[in-house]
Every structure is written in structure tokens, then in C-alpha cells.
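A single protein chain has been removed from this complex, and every other one stays in its place.
The block that comes next holds subunit A.
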Amino acid sequence: MGMFLGGLLLLMTTACSEEDPSSTDTAAPPGAPAGSGGEEVEEQTEVVEGTEVVNIGFSGPLSGAGAYYGNNTLNGLTMAIDEINADGGIEVDGEMHSLNLVSLDDQYLPDETGANARRLVQESDTPVIFVPHSGGTYATQIFNEQDEVLLASYSSEPEITQQGNDLTMRIPPTYDAYVEPFSEYQMERFGPKLSMLPPSTEFGMDWAEELKPVWESLGGEVVHEGSVDYSMDTDFFTVVTNALSDDPDVLFVGGSSEPTAQVMQQARELGFEGGFLIMDQAKLDEIDNVLGGAPDVIDGSVGVAPLVYDIHEGNEQFIHDYQEEHGNDPGSEAGYHYYAVYIIAEAMQEAGTVEDAHAIRENLDDGLHQVPEDKRIYDVSEVDEQGGMTTELRMAVVEDGEIELVDFDD
């Protein structure tokens, strides 16, 4: 009994000990700022000997249902930080600094993100924290201005930058940018009747809410409004049958690529011959891979441009390195996070500080334009005044079984 209690007390003491975390840091070199790294937090990157260490925080889903997504985002961060450190780090105000990634798992739960973000600030003194979901972003926005930490959010929810948080950076484009071009293309190609079957997630609901008025304003008609819960359902025949009952021309689907592929396949098996309008979470190339190459299923789809179908000077090396390191194609989560690290690193150099989050935030746009040509994964024109990255978008369409990229202007 005594031993058992002792063990529990020991764990409790460990959890609440006031010891300086840097004293147990194996990764941080001598001279690292106090509070850099820590025994209880995970570190993925190697820092450069003899440089000051700047901790970059991350709180995302690394276990549970969102682990695959969370790890993809983390892969992009890790690759960028490793590359920057391999090149000797960054020179800020005449002094060399290397970056160290400190990641924590929040299982997609906003209160866990809130706890993690506070922990990252307190124990690792992170000037920047990456959060790849909107719930966690909102939970962190409650205190990030007060604690003066830059929040780099991977969420296409427009509201995160519209509510006037001075220390938020939105990495991906907002989803509303896709709605009109996707709708115009599919209505012209297949017809005006739309059936909506988004995932019953925050993102899916937001997309549906944005899509419906746009579709109707273009002269279309929404014949079915349903949703599918990927966390509960494993067979989609019932919901897909309902969605197809009014003979739609276009079916709106989305969510993770794997279940989206199944929904699309089942729709085809039920005789659907129209087009798919796919929200920006699922990727056409991944859907094609899940289905083992099924051009007849994905034909007539419109979705976001997969990174590997949009190879140019800026992302060629990244795609090659990613494939070599991870054995699969990088998605936009990895690509955008990779790019964002470079933008922030350049912004730190422009601002002449690795600590002042306000100065870093003010120099993000200048930092963006300093990113080397071969690291510009996407065609980002600016980081706007609200902190959102403005990306020149293209969409992917499937015609005759082939994925092709189309500029929005076309």
C-alpha cells in the first residue's frame, strides 16, 4: 500500500515539480535560453551546437481518430526545421539560432489544446505555436495575445482571422474561396440539382452553409441536405441512397479521403452518373489511391489541387524529399506547414527578434517575400493585415479519368 501510494505521489510530484525544464533537456545545447525544451515534452528535431535555441510549439491530434492528419502536419514542420538547422540555423540580430520543435498531443480536444498551449509557453517559452484545428485555435486565441505568443493556425475557417486577434496567422486559404468556382464548374458541366452529403464535422457543416446560398444564387437547386458521420457509420448505403433519391446532378461530399472515397464508390454503385463536388479536406489523388485507381468513380469530380499534381520549382525538392523520407506523397497539410516555418523563420530575421511575437507577426509579409524560391511550395502572394496567407488557388477536375488542374480564372 505504502509503495503504491509512494508511486502515485512520485508521479504527482513529477507532474507539478517546479524544476527548470532546461536542466533535463538533452537536445538543447549549453547556452540555450532558460526553459527551452523539457523532459516531459517530445522533441523531434536536432538543434545546432553552439547556437541559441528557439522552441517552436505544436499542439495537434497525435493520437486518436485525427492522428493521421496530425502527424501529416507535424511531418511538414519537422522537415522544414531539420532543413533550416542543417543549413546552420537562422541569423537574428547578429546571432545564430537553431529551431527546436516541441510537440504535444491534444487529441483534437480544445481544452487540451488550451492546456498544451499554456504548457508550451510556460515550459518551453515558445514564441510561436502551431495549432492545426479550429477548435484548438479558438481555445488558444483566448490568451495568446495576453501571453504574447504567435498562433499559427492551420484552419480554413475565415472567422479565426476576422475576429481581430493581433497574433494569429492563418496558414491555408479560407474555404469560402473554393465554393464559387467549384459550383460554377459543376453546374455548367452536370446541371443545377445539388444533393449535399457533407461530413457531420464542424468543417463539413461550415462548407455546406457556405455552399447552399452560392449554389442557389447561381440558379441551382439544393434537392437534399443530409450529412454523414464518419466516426459512427461504416456503411454509407442508406445515407447515399437518401442523397440520390431526388436524382441530383451533383453530389457534394468530403471529409477525410478514405471514407469520402467509399461514399463516392457507393454512389456510383447505386447508379449515380453526375459529378462530385469535393470539399477541400479530401484529396483527389488520395481518393484515387484508396480506390486503387478507379477513373470511372472519380470522373466528373472537382476538388482542391493535389500538391503532387502541381509540381514546380518551389515544391519539387520538397515533394521528392518527403516521398523519400515518408514513403508517400505529401498532402497540403505537410506542404503548408513546411512553408509556414520558412515564412516565420524569415520573419524572425526581418524583425530582428526571436521572442517578440508582435514584431514577428508584423514582419510575416516581408518574411514571405524572403523565402527562397525553391521553398515556395504554394503561390502565396501575401500575408494580409489580418494574418491570413493569400494563396493563388487552382482547382483539380477529373475529365476522361485524368486529374487536371484549372486556374480559377479559367
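Criterion: a residue touches a chain if its C-beta (ideal position, glycine included) is under 8 Å from a C-beta of that chain, and two chains touch if they have at least 3 such contacts; residues count from 1.
We adopt the following convention: contacts and distances are computed from a predicted model.
The complex appears with one chain absent; UniProt names that chain "Branched-chain amino acid transport system permease protein" among the candidates "NADH-quinone oxidoreductase subunit H", "Branched-chain amino acid transport system permease protein", "Potassium-transporting ATPase ATP-binding subunit" or "Amidohydrolase family protein". Only one residue in the set A:I56, A:L74, A:V121 or A:A152 touches the chain that does not appear here, and it is A:V121. Counting the whole complex, the residues of subunit A in touch with the unshown chain are 1, 5, 8, 11-12, 14-16, 18, 40-42, 62-64, 104-105, 109-111, 114-115, 118-119, 121-123, 135, 138-139, 142-143, 147, 159, 200-202, 204-206.
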